[in-house]
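To keep things clear, I will list the structure first and then write my remarks on it.
Of the protein chains in this complex, all but one are displayed in their positions.
We call the chains A, B and C, going by the order they appear; numbering starts again at 1 in every chain.
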Amino acid sequence: MIPRYSRDRMAAIWAPENRFRIWFQIEAHACDALAAIGVIPAEAAKTVWEKGDLPYTPERVARIDAIEAEVKHDVIAFLTELSEHVGEPARFIHQGMTSSDVLDTCLAVQLTQAADLLLEDIDALLAALRTRAFEHKMTVCMGRSHGIHAEPVTMGLKFAGFHAEFQRARTRLVAARGEIATCAISGAVGTFANIDPRVEEHVAAKLGLLPEPLSTQVIPRDRHAQFFAVLGVIASSVERAALEIRHLQRTEVREVEEFFSKGQKGSSAMPHKRNPVLTENLTGLARMVRAYALPAMENVALWHERDISHSSVERMIGPDATVTLDFALARLTGVFTNLVIYPEAIDRTLNQMGGLVFSQRVLLALTQAGVSREEAYRIVQRNAMEVWNGQGGLLDRLKADAAVTDKLTPEALEELFDLGYHTKHVDTIFRRVFGDN
Amino acid sequence: MIPRYSRDRMAAIWAPENRFRIWFQIEAHACDALAAIGVIPAEAAKTVWEKGDLPYTPERVARIDAIEAEVKHDVIAFLTELSEHVGEPARFIHQGMTSSDVLDTCLAVQLTQAADLLLEDIDALLAALRTRAFEHKMTVCMGRSHGIHAEPVTMGLKFAGFHAEFQRARTRLVAARGEIATCAISGAVGTFANIDPRVEEHVAAKLGLLPEPLSTQVIPRDRHAQFFAVLGVIASSVERAALEIRHLQRTEVREVEEFFSKGQKGSSAMPHKRNPVLTENLTGLARMVRAYALPAMENVALWHERDISHSSVERMIGPDATVTLDFALARLTGVFTNLVIYPEAIDRTLNQMGGLVFSQRVLLALTQAGVSREEAYRIVQRNAMEVWNGQGGLLDRLKADAAVTDKLTPEALEELFDLGYHTKHVDTIFRRVFGDN
Amino acid sequence: MIPRYSRDRMAAIWAPENRFRIWFQIEAHACDALAAIGVIPAEAAKTVWEKGDLPYTPERVARIDAIEAEVKHDVIAFLTELSEHVGEPARFIHQGMTSSDVLDTCLAVQLTQAADLLLEDIDALLAALRTRAFEHKMTVCMGRSHGIHAEPVTMGLKFAGFHAEFQRARTRLVAARGEIATCAISGAVGTFANIDPRVEEHVAAKLGLLPEPLSTQVIPRDRHAQFFAVLGVIASSVERAALEIRHLQRTEVREVEEFFSKGQKGSSAMPHKRNPVLTENLTGLARMVRAYALPAMENVALWHERDISHSSVERMIGPDATVTLDFALARLTGVFTNLVIYPEAIDRTLNQMGGLVFSQRVLLALTQAGVSREEAYRIVQRNAMEVWNGQGGLLDRLKADAAVTDKLTPEALEELFDLGYHTKHVDTIFRRVFGDN
Partner (left out) sequence: MIPRYSRDRMAAIWAPENRFRIWFQIEAHACDALAAIGVIPAEAAKTVWEKGDLPYTPERVARIDAIEAEVKHDVIAFLTELSEHVGEPARFIHQGMTSSDVLDTCLAVQLTQAADLLLEDIDALLAALRTRAFEHKMTVCMGRSHGIHAEPVTMGLKFAGFHAEFQRARTRLVAARGEIATCAISGAVGTFANIDPRVEEHVAAKLGLLPEPLSTQVIPRDRHAQFFAVLGVIASSVERAALEIRHLQRTEVREVEEFFSKGQKGSSAMPHKRNPVLTENLTGLARMVRAYALPAMENVALWHERDISHSSVERMIGPDATVTLDFALARLTGVFTNLVIYPEAIDRTLNQMGGLVFSQRVLLALTQAGVSREEAYRIVQRNAMEVWNGQGGLLDRLKADAAVTDKLTPEALEELFDLGYHTKHVDTIFRRVFGDN
């Protein structure tokens, strides 16, 4: 997580202000529950909210940091500072709880907040993709396998494909959010020896979490591993979309371009030098988000009821993975929204091979017209090789080949070169992806 | 995937016999659909089933291999061999389809078959864990954080924790199975130019798959990335369980042991030398399954409508990841089923620290009895340090300390050392994990 | 490691026959050393060689497997079978040694054998690259940054760049080979309690290894981690070279093509459909070799004097990584050796932008001729935009622009478009890469 690749809202989730605010809420809600079951005075719980529910200003954060520098314990520092506001009833805060109860539940809240922003990001991306997909639903372009021209597709299908992919990403992220949205307030080894499970239930409900069915001292880390693995998969989808743009923008293709503002430096003396820097950047960011999945998986196997090896990892990948993916999704949305599409270039590519991409269909038509497979192959091959050697287009050549015209009329031949043949099921596919609208 | 870490049923999924059988089914079902919509004669489709639906014997596989060696194309070799059985109507097979239609749909079937076996594995593991959990529900043992004694838990809670974890693994795997259970029969670039979408729908239904909403030439690889990522997370959970056994078996702890058959070499002259080799092995296998998630994620960003870089990766990790995880899950089930648990050792550990693990609770009790927090701390500390230095147990020392007995009766003190305090919510936790039964 | 991506010599290193042969050599050389220091009779050592130094035939391997199935211990099974040939003196074999002494030293031999083959592979690759580099030293082609045309380079420079990269790969591999070329015969925990260090020294010398300065029970695994990490880096260089070919072969570029034999199926009816399948395949294989580096790194942190978690990992990645990289390097050598290069296409690309790639140089020349930077920019921009919009080539336009011709003669202008300007230091670079020859 570096400022260059951060957006404010996501970064704010990981700021101390937000963390302390969540800690306070956990403690205050716990007080309510403790009061409700008679463990602490109701008045104390009330006072905690009344006197303690204040914004965490930079001054308060600095005060907590100063205390922590002394006592070397973050939760104790937090509680000490809080007691300076709450006064005497502060001694009822945190009763029967362990630091991990606060830390792990807070991480759950932060990750769900992060997931919510990422879901917003994906929704924005889906909207952008949908717009471009319908806009170019029937913009026929060359389809390529192995980087080699194959048969026509449409630009809309490309966007629709990414839309389908990010719909899946969305579904995965919703599930992953559910994985990490649990609350643990179960004490030093998860037995509730010193705190009633009803406290956990109350706090969970208030924070929009579910109680963790069985925590040890910590919420089990397979949940987090799954969460970060899903971010890695989503980042890989970002990379796929970015790669498509990079390929379509390379000089020899130039069917699309990332938006390049008039004022952008150096554009006009070398007008061809418009680099797909945004999508190149996304390719790199995807590598990072993917890499973070691994330490998250290594974090699962903690010793016994917990060790703390996962902590340093999460302090780093918690912000790093979510901030980077948030930035990447937003950047990708911008790229698609502003993408400049060049229909003439798309057409030029379609015609580049002199109609050779239709040779397969001609072959089939000849066979259906009664020519043997071998003979049909010879006929097509003969003409294809001439086209390949730069001797005209395939359609013209076939029209001039008696072995062809014996079997197929010029109209029939032209029909074989009709792009409509390739787009006749685009509606079907769009219905599958976007529903009936 | 090496024989040493393979089980037959899973390995068989990746054998050529199974692959060719699936290919046949795809082609034959496609013929039915093509016949139904009048593209090929109904009689031809019927003949394909009647003459072609034969087991793929080693002889047939060898014949296909021989043809492939010549034509350098696996699907063509397969079709050629098939035509030798089906005869003339064979020319209607594969009409309008592309190799990827067969290959990708086959991979979907293989991965769902693999997922089904893995789900069986997890169910067996869950059953074993449940049995051991209830058996040792109230076997109180030491809970540890950081590898250091903390407060008591029960052996049953440990098993229940793994049960909860593998329930989550199961849920994830069911979802991951859904991810890869799609069928693509959409032609060279996914436009259905040469084949009607109804063929895909028919074949999908017959094979228990859903039609892929939008394939390019291939089924999008974010699906597979998600699948293998989930296997990596599950493997990490295997590692966690294995690590727990390894720790509990180390000589200084020796609370459990992997089952060690009487005849096993070398056991009796060095009776202590019982190595947790099964769980050590599982630790290594987990590393492998985890590693396979990465190339699967790198596979997502294919060029345009497809490139074939993913293919070599999948030829390797398809078998490697599923076979290894299948083996690991089965081995882990065996480890838990046969795990030898030593209650005396567990008790010995509980008492090892002379009751120091109860010091926190004593502190609390003194405070509640009116002693100031500072004074209570001094009292407990004084006694704790003596115990730490080997001067008796904490309970005995406290009973002899007037500063304590002034405030707490011997009975009250003994109650503080009652293990029942720590197990009072075990029922609650079990209900959460296993439901009300 | 699957047959499709294996070559015989490398696969043979990992076959049981080779493993047992190395085991025998370790044991027999150890006997010599034990005899030399008087621990066992000289006659016994002699007999071991005379009667035991036999090829490991499939029959012998089967016999060993059968024994292992019974005794559940690979080294004991091996020794038992060996004793059937050596007879009574067999009891002197393995004296004071531990299984790991044999297993780890054997792995060292296998990995050095594998490294030697990989070094041969790299040498062959370097030779192929050198040939193509000199052949096309001055074949000027377009250089690209961001996939966008930049300034001219030469095809020879591209090959020379890969040559330099694989020279580095070679240096790294030699160092990595040194890392794993150590011998450990130090007993159960590495103290030489039961065996004299001179045995280790002798065996090491005989096998071309160095004695491991400090083994525990095992050779420390940071050595192996480094080895596999280097393979991962080399695989990444394979990927880079493969990617270059894939890019240059895409339909819109088509400056090179992987060799496509006349007989190769389907080539002539769709002559453009020549897919860079070999380099696509290499891209996938690189992902695998890279992935294996991770479990190798996770293997480093073994418990105390050893645990056996690394073993399953190495049984898999030992063959998988070396066999796959061997295959990949050989395939890449073939790709370069047979690569078809199309000079006309290369020229066409060079001219594709109407000379816009020279605009920067014109700008500089105008400035040097006394035009202000701003005015020079305006002049070049004006003409560049026309070229960009398809109105002729840059040189012709400039020749017709009085603001230019006022300052630069036609000859001076033409010189600015001289490709020789860009190749004047190719010799220097070649000398750096290939030395003075």
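In this section, contacts are C-beta pairs under 8 Å (C-beta built on N, C-alpha and C of every residue); 3 or more make two chains touch, one makes a residue touch a chain.
Treat the numbers as computed from the prediction; the structure is a model and nothing was measured.
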Hidden-chain contact residue, picked from the options C:188, C:203 or C:353: C:188
Residue among B:363, B:416 or B:433 touching the omitted chain: B:363
Hidden partner chain, touching residue among B:85, B:130 or B:149: B:149
Contact residue for the chain not shown (choose from A:11, A:76, A:364 or A:419): A:76
Of C:29, C:94, C:202 or C:247, the one touching the omitted chain in the full complex: C:247
Sole contact to the chain not displayed, among C:305, C:375 or C:414: C:305
Touching residues on subunit A - with respect to the absent chain: 2, 4-5, 71-73, 76, 246, 264-265, 275, 277, 280-281, 283-285, 287-288, 290-292, 294-295, 298-299, 303, 307-313, 315-317, 320, 324
Missing-chain contacts mapped onto subunit B: 144-150, 246-247, 249-253, 268-277, 280, 294, 298, 349, 352-353, 356-357, 359-360, 363, 377, 380-381, 384-385, 387-388
Absent-chain interface as seen on subunit C, which is shown: 143-147, 150-153, 157, 160-161, 164-165, 168-169, 172, 175, 179, 187-194, 197, 211, 213-214, 216-217, 220-223, 225-226, 229-230, 232-233, 236-237, 239-240, 242-244, 247, 283, 286, 290, 293-294, 297-298, 300-308, 361, 364, 421-426, 428-429, 432-433
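Methods note: only the chains that are shown with their structure count from here on.
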Centroid spacing, where centroids are CA-atom means, of subunit A and subunit B in whole angstrom: 25
For subunit B paired with subunit C, centre-to-centre distance based on mean C-alpha positions, whole Å: 34
Shared-contact residues (touching 2 or more other chains) in subunit B: 283, 290, 294, 298, 303, 307-308
